[in-house]
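Got a structure for you, written out below as structure tokens; questions coming shortly.
For this depiction, one protein chain was excluded, whereas all remaining protein chains were kept in their positions.
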């Protein structure tokens, strides 16, 4: 059974809802054990036996939020030293306001998270334009939730339509994780 | 009189329309002489006496188009050797399809063009979220036209509403260019 | 037999030498047919039946050179329309001057090429810090040749020591290509 971890940070709860949809999509794939965990709760042991990881963060000031970066600088950096995730599978997603209608920094946030996965030597799964949900929530590096608020500033969650992209991304990454688990293809 | 060049590439003509709106905004500022030129027509002499430049390109496969890169690798790279644009003013804009609703690679295209401006030692003007038009066509690095097509695939141009962002960006860059023209603030 | 294409652009010939070392490394892996081709010579048919591609470019003004971008905007963009490379394998390398000792724009050039691979829906192989040659020519996104010149400006090629990184990257990508060839893991 391949093990896939979805590690997310969340402010208002929107990214968590999107992360759950990613996890649902991943869990729909045979042969993959999926776990979902808030970045704040990750401990080094969580990373010791995984075959793949998906990182998801809100977009803050054009990059991932500091809570995600803190877990990267901690437990993930420890795995860099140990070379423990080389050749395993990685992917990303974000959640953002959509202000400006040009991505609002989602690309920068994704690239910063992908840099961590590349540093770890992980094989990266992008988000193909052929994927279900790409049309409404798609960037080539990964899907992104587009948040909205009620008039009094209350987050309105992630509409069902948006969760399609999250599910198809989760399933794609899970399939690659299942396929590559246990194989040592990089620097064997 | 400060001199500001708007250098654009264009496929279907959309980026050219947006570039003209950038030029209009720039020309509304006192003390600035604005020229607008297709990247294919740029010669080294065009860059010899400018005080600022705005680069604009369609987004193709997540970066600027090859025609813009060709003028960067040619006339602009010659200015890099001569250190001729150090301390002058630079900025960018793009035009893209909007597929996916998460920027469609506009950020990557802008950063690639900004890398050229930074290599040249140019002072970079971003696109503030307080700028008119940001709400519909704004990314922090610059504005982006969002193209649409008729049902038979004919480009529908850039609606008036979108041109607001282009004009306010042009005016911002022109003001900074007028202010800094003739001053040698970097590596004096 | 999996098919892996190494597509490079070159100015002084340095990137070509590095590309040949990438190809050598790839060819050392069983079950992979490796072809090496200058970007200028790529035709759409070259991309029709490949299982993986490695793109390599000199770093010019902080990004890939225009010749590489031209083949991306042409034959590769045609594959984007056809969704013909979704789920296949991609990777990158660069060649640069090393001026400044901080990468000289290799990272920006690699990310711009990787954006194309991600747009195509390709699974991306990074360059792990555990790879032979990483210590002298390694960036997490891929290896980079560091060029040097004789006192009269003649390019001095790529020393043997640098080619280690190219070979280990080629072999890594070839192994993943052989493993994934013919499997439709993304958007099946």
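Read from first to last, the chains carry the letters A, B and C; within each, the first residue is number 1.
Keep this in mind: a residue touches a chain if its C-beta (ideal position, glycine included) is under 8 Å from a C-beta of that chain, and two chains touch if they have at least 3 such contacts.
Computed from a prediction, not measured in an experiment: that's the story for all the values here.
**Q** Taking the entire complex into account, which one of A:16, A:51 or A:65 touches the absent chain?
**A** For the chain that is not drawn, the touching residue is A:65.
**Q** Going by the contact rule already stated, which one of B:68, B:122, B:145 or B:158 would touch the omitted chain in the full complex?
**A** Within the whole complex, the residue contacting the unshown chain is B:122.
**Q** Going by the touch rule given at the top, which residues of subunit A touch the chain that is not shown?
**A** 60-66, 69-70, 72-73, 76-77, 80, 105, 108, 111-112, 115-116, 118-120
**Q** Can you list, in ascending order, the subunit C residues touching the missing chain?
**A** With respect to the unshown chain, the touching residues of subunit C are 62, 96, 98-108, 129, 134-140, 143-144, 146.
**Q** Hey, which subunit B residues sit against the chain that's not shown?
**A** Against the missing chain, subunit B presents residues 80, 83, 86-87, 111, 115, 117-132, 140-141, 168, 172, 175-176, 179-180, 183, 185-188.
What we mean here is this: only the chains that are shown with their structure count from here on.
**Q** Rounded to the nearest 5 degrees, what is the angle of the rotation that puts subunit A onto subunit C, matching CA atoms?
**A** Superposing subunit A on subunit C takes a rotation of 180 degrees, nearest 5.
**Q** Which is it for copies subunit B and subunit C: same residues on both faces, with over half shared, or different residues?
**A** Here the answer is same, because the shared fraction of interface numbers exceeds one half.
**Q** State, to the nearest whole Å, the distance from the C-alpha centre of subunit A to the C-alpha centre of subunit B.
**A** Distance between chain centres, rounded to whole Å: 33 Å.
**Q** Which whole number of Å gives the spacing of the CA centres of subunit A and subunit C?
**A** Spacing between the chain centres: roughly 26 Å.
**Q** At which residue positions does subunit C touch at least two other chains?
**A** As it turns out, subunit C has residues touching two or more other chains at 80, 111, 115, 118-120.
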